[in-house]
Every structure is written in C-alpha cells, then in structure tokens.
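With one protein chain removed, the remaining protein chains of the complex are shown where they sit.
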Amino acid sequence: MKKVFIDGPISPEFISESIRKHQTKTDIGAHNIFLGQVRADVVNNKTVAAIDFTCYEAMANEILTDIREKAFKTFNLTCMHIYHSLGTVKAGEICFFVFVSAKHSSEVYEATQYLVDIVKKKVPLFGKEIFEDETHQWKTNK
Amino acid sequence: MKKVFIDGPISPEFISESIRKHQTKTDIGAHNIFLGQVRADVVNNKTVAAIDFTCYEAMANEILTDIREKAFKTFNLTCMHIYHSLGTVKAGEICFFVFVSAKHSSEVYEATQYLVDIVKKKVPLFGKEIFEDETHQWKTNK
Amino acid sequence: MAVIKYFGAVAEITQCTEEHIEVKNETLSDILEHLFKKYELQQLPIHIALNANLVSIEAETAVANTDEIALLPPFAGG
Partner (left out) sequence: MAVIKYFGAVAEITQCTEEHIEVKNETLSDILEHLFKKYELQQLPIHIALNANLVSIEAETAVANTDEIALLPPFAGG
C-alpha cells in the first residue's frame, strides 16, 4: 500500500519533488495533475478559514487499493499517485493531489478525472469547515 | 501578451513556484496541470536524447492570444497559463506546461485537454529530435 | 467486545470517536437502533461500515465481539 495521507497541507515543494522523481522515467510523455485547493467560501456571511480533515484509514486504504487496481486495468498508465491531507488545511492551501503519467497525452485526462471523482465519492474522508469566527460546519460532497 | 516561451527545460521548481503564486487566490478550488515530457523514443534502433525546439514567435504569439481569449470565453476559468520550451530539452525533461484553475473541479478537465490539443495543432513550433548518435529527425504531431 | 467508531459530524454528536460494547445475540440492526436512539442520530445521513466494508443498515447481519462497526457521515474528500 502506497502512502496517501499527509499531515497538513500538500506543499508546492512536495509536488515539484514528485514531478522531479518522474524525470528518470523516459518512457513517460505526458503527466496530468489535479490539485484540490481549499476555497474561502462565504456561507451566511461567514468565511471558511480552513478545513480539518479526518479519515477512517482502515477502510480508506482498502478502497484506495481497489481504486488503484481498477485504474491501472482501465487506463494505459505508467504511474499513478494519490495524496490527501489529514488535519488542518487553510484556505488557499492544497489538500488533494492526483498525479497520473502515461506515454501519450490522450491516456491521462480520463484517468485523472476518474480518480478525482472516485476518491471524492468512495473514500471515507470527513471535512470540518472552520469559519474565521471559529464556528464550523461539516463539508459534504455533492 | 503573457510570456509563454522559456529557454530550455521547464524545471519542477518553476512549476511549484507557479502553484505557490495561486495560493493567495482563495476562490480557486481546483487546478489541473498538463506536463509534456520528452520521451527517449527508439526509432530504427536509435534513441532520442533531446528535442531542440524552435518557433515562429510573431505568429505563435498571435495564435496564443486567440487561444487564451477563446478558452476564457468557452470555459469558466479563474486562471490559465501556457508555457513551452525553446531550445534543447533532454529526454525526461519537461517542455510543455499547461495550468488551468477554476472554482470547481468539473470546470478544469475539458479546458486543459482543449489547450493541450490546440497548442499542438495550431502553434508554429518545430522540434528536431536529436538521437544519441547526434543524427536527427524532425518531430511531427499527428 | 465489538468496537464502534464514530467520524466527523457523528463523532461531534457522540462526543467520542470510539466505544466498545459487549455483543450477545444482537444483530447489526439491533445495535444501530440502540445507538441511533441513545445519541439521537436519526436525522443524520449515515453510512455503516462493518469491518471497513460498507453494509446495508437493513441487513439482519450477525455481529461478533471481534467486529468493528463504523458510523460514517457524508464523505467530503477532495
């Protein structure tokens, strides 16, 4: 099982380091990266300052293993990485990083979208949206 | 006209710096990044070591301005950046970087694919694939 | 003892993330009915996982003292 969960925000340096590691794989011609960034949404005049993520890790790891297997079977990929934050991620910071690589550009787009959508839908992650006044509400994926 | 052309490879640090600059834009919820990486393709037993890119810049800049305008009209984007290398980019290095940002994830995928495809098709860039034995062939987009 | 795990909005209401209960002959439905009443969870949209797999709440599933039951509010990853 590959490491998916990261404490706190996913830094731009972590992303560039992930990209750099793929530069030795010279059969790759195309990378597609999705990044989820915490929005400072305004709800009833209150602004989201951060999201605090928690996870049912035992279940999440099983589901993520299935997701990886299915994606490698469905798409013609060279590499696939999924990272998600746990704990507090402030507005403007990155909480979700999907990284897909293939020989040709045509292979990557659908895989990225599939992974983003299925992680949102199937992985037991919970998000407490903390407003600037320290009240909160629970995030729900539509 | 925004700067598109970069001398030599696009470094992972350039990419992370671009990501970092978007962290102050807290209305963004989703980024999608496409990276084109030079493949060490084998043609008649010879391996591609690098691509040397040249460009008809006057024409490229006009076309890129049209592409940007059309993309902002067609897709609901917050930001859009296109970068392409000129000069020598070795196998494993990145020569093409498309970066699209929007409020919601559903907005970004189609825009990225549109931009990648139209840049490949319409921008007058030329690529000399240099083999390890210093012979070469001219790259052609299908 | 069976382990009951609470997450997110559910854990906020139960005010704990985990508790242990002694199971005799209760089915999954019996246990859940008891917990939903105890914590007044009826209004929440909750999914149930038994040993890390989603299950139907209606199922007359037997529960062993080695089992882990999780009460999961709507997912919010990404």
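Labels for the chains are A, B and C, by order of writing; each one numbers its residues from 1.
Quick note on the criterion: contacts are C-beta pairs under 8 Å (C-beta built on N, C-alpha and C of every residue); 3 or more make two chains touch, one makes a residue touch a chain.
Please read these numbers as outputs of a predicted model, since none were measured by experiment.
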Problem - Visible contact partners (per top-of-document touch definition) of the missing chain - result: B
Exercise for the section: Consider the whole complex, including the chain that is not shown, and state which of B:19, B:48 or B:116 touches that chain. Expected result: B:116
Exercise for the section: Could you list which residues of chain B touch the chain missing from the display? Expected result: 36, 53-56, 58-59, 62, 84, 95-96, 116, 119-128, 138-141
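Note that in this section only the chains that are shown with their structure count from here on.
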Practice task
Any chance you could name the chains that touch chain B and chain C both?
Solution key: A
Problem - Chain centre separation (chain A, chain B; CA means) in Å - result: 23
Handout entry: chain B residues counted as touching two or more neighbouring chains
Key = 105
Exercise for the section: Name the residues of chain C that each touch 2 or more other chains. Expected result: 78
